[in-house]
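Encoded as structure tokens, the structure appears first; notes follow it.
Only one protein chain is missing; all other protein chains are in place.
Chain IDs A and B follow the sequence of writing; residue 1 opens each chain.
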Amino acid sequence: MHYRRWVVRRLWLGILVIWGAATTSFVALQLLPGNPALVIAGGGNNYPSEATLRAVERTYGFDKSIVTQYLTFLGRLLRGDFGDSYQLHQPVGSILSSQAAASAELAAGGAIIGALVGVAVALATAGRPRAAGAARCLELLAVSTPGFWIGLVLLSLFSFDLHLFPVIGNDGVSSLVLPWITLALPVAGSTSLVMREEMEQALVQPFALTVRARGVSESRLRSRHLLKHTAPPVLTLSSWIVGQLFGGVVVIEQVFARDGLGQTLVAAVEGRDLPVVTGVVVFVAVVFVLVNFVVDGLYLAVDPRLRRQPA
Amino acid sequence: MSTLDITHEPDPGRAASGLLVTGNLRARRPSVVAAALLLALLAVAAVWPSAFASHPNQPDLGAAFRGPSPTHLLGTDQLGRDTFARLVHGTRTSLLIGLGGTALAAAGGALWGLVAALGGRIADEVTMRIADILMAFPSLLLALVVVSVLGPGQENVLLAIGLSLMPIFARIVRIQAKVVASSLYVSSARGLGVSPLRIVVGHVLPNVGPSVLVIATMNVGGAIIAGASLSFLGLGGSASSPDWGSMLAETRGYLQADWWLPVAPGLAITLTVVALSVVGRAMQQRAKGSGR
Partner (left out) sequence: MQLSASQRSAHHGREAPRTGTRGRVSIAAAVIVGSLALSACGSSQSGSQQASATTQAPQSGGALTYAVDKTQLTLDPAVSAQSVTALIDRNIFDSLVVQTGPSSFGPWLATRWTTSPDGKTYTFHLRRGVTFHDGTPFTAAAVKASLDHVVDPKTASQYAASLLPTYEGSKVIAPDQVQIRLSAPFRPLLQALSTAYLGIQSPKALALPVGKYAPVGTGPFKYGSWVNKKNVTLNRAASYASAPSNAKHTGAAYLDRLNFQLISEDQTRYGALTSNQVQGIAAVPPSDVASLKSSSSAQVLSVPQPGNSYSLYFQVKSGPLADVRVRKALSAAIDVKTLIKTVYFGQFPAATNPLGPTTAYHDASAGQELQGFDLATAKRLLDEAGWTTVNSSGYRTKDGKQLTVEWPTLAVNESASDNTLGQGIVANAKAAGIDLRRPSLDVGAYIDAVKKTKYSVIDAGGGRADPDILRFLYGAKQTFLTGGGNTSLVASPQLDGWLNDGLVSSEPTKLAADYSAAQKYILSNAFQLPLHDNVSIAGFSKTVKGVASDVSGYPLFYSAWLDD
């Protein structure tokens, strides 16, 4: 009963967030300076003829009132139709589906590698002052250095100088290694910083002593008991990381000459391609809503104390 | 792309503390002192750059791409300008984007959070749903859209970063304000007919302040990185005064031939953000110590 209400409420909230995100992007693009028909027809380089301008305005409905445009926009959104890209003349859905896979591959790989490395480092160094100190230095560097800068340096060293990993081409994993590492470094750094903190707090708590007293080995203590104990803060961190990943993806796609949602979005914003911008924004909002839904659900599962609080 | 901001927050203190340097404060004192010193130096450079170097924009075309030397500590750039002078003079802009963006977010977010916490059920629902919507935009995406609307330029970058971090502060302040407001002494003050404004100023703000400060300190670094990322994407705007992000973005093409050019601003960003994390964490430890 309790869970069902929680789920229903989250569903409504999710829909609200998605509507809000779509509306925000619609409004933002209305606020951009300049006439969108001019940008579409002229590309910023020439001034189109009056006839061309009118034709473009008619095609995209710019001659209608803002309210009509917004309602049309919402109506199509409801049907899951984002319209056709102004620039590419293709359905936004197909652009998104072709680009999302590339970004997801990049983001998922970076997140998994980052999380695994972060957890491993935290497990290995928690409660060991010297190792923890060294790890902490590296972690701080990893979270404090701009991603594009790490990417450029890695690229320069491992691709151009040492020829270890190609930048381009469809060689699958080998061309993904460097972008993954770039994306994974800050994820690993922040995961490890958070986990070690939690673990070190847990290690001095009575339960750790009890477990040790029962003769459980140190490695078992760490991998079983501590890991469970640190789950809630890591969950919190994970939804934060998902938000950060998208930002990372935008920059890394640029550095590593990869296609994907980030590149698509940057170009669409520059070209006033409202349908594409909305498509990307709504897509990201859906992912965000889903991730938070899962994370909060997991919270309820791992941390019974939260069940009593309103969601 | 702030790396240190904390968004999703059932328990603000928890994830926040985790991102900070762990361990005993006393044991880490040398690093805290070093970090604080570095920040103090940066503050002086930001306020009074001419104390360290002058003429950051003076080209000397005959002396472009010189390596580090006694006359040019960090060498010269593609127009023969002194890299050290540019770095020093860039401190102001870079710190301004970081501090200004965060301050904007903290101030706006605090107000937002207070309205949500104390303005009644409807205000709470509406403002928090707006925060949800804004937080569904990854901060860089939001900043990207804001900069597109307002145009590139340092002020707009500052505004974009401030806006993208605002919901984080709003959420934290809201939770803390609610806790304070429901506490016994506040409800008794209310019972005594003390005006809501006085309750906020006298009881809520002093309690919320420290955690806002801590979260802010930790977000400054992220804001600096976000500013640099926008510069990298070509949205930083070319201003008359140098900033680390644009210096890095402009010189990245010389990484292989004249590596010290992009390395200098890159290191400046990294060291500053590290120092901010170390100091922020120490502050948080202290806040925790005195709070508990």
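Operating definition for what follows: contacts are C-beta pairs under 8 Å (C-beta built on N, C-alpha and C of every residue); 3 or more make two chains touch, one makes a residue touch a chain.
Since the structure is predicted, the reported quantities are computational estimates derived from the model, not experimental observations.
The hidden chain makes contact, of the residues B:A131, B:V200 or B:L255, with B:L255. Contact with the undisplayed chain is limited, among B:A43, B:A64, B:V179 or B:L205, to B:A64.
Residue positions on chain B in contact with the hidden chain: 57-59, 61, 64, 78-80, 148, 151-153, 234-235, 237-238, 240, 249-250, 252-257, in rising order. By the touch definition given at the top, chain A reaches the unshown chain through residues 32-36, 38-49, 51-52, 54-56, 59, 84, 87-91, 95, 98-99, 152, 155-156, 159-160, 163, 166-169, 254-257, 259-260, 263-264, 267, 270-272.
The rule we apply is simple: only the chains that are shown with their structure count from here on.
For the pair chain A and chain B, the distance between C-alpha centroids works out to 21 Å. For chain B in complex with chain A, the touching residues are 1-11, 14-15, 17-23, 27, 129-130, 132-141, 144-146, 148-149, 151, 221, 225-226, 228-229, 232-233, 245, 248, 252, 255-256, 262, 266, 269-270, 273-274, 277-278. Residue ranges on chain A touching chain B, taken from their complex, read 13, 16-18, 20-21, 24-25, 28, 31-33, 129, 132-133, 136, 140-141, 143-149, 152-153, 156, 160, 186, 189-190, 193-198, 200, 232-233, 236-237, 239-240, 243-248, 250-251, 254, 265-266, 269-270, 277, 281, 284-285, 288-289, 292, 295, 299, 306, 309.
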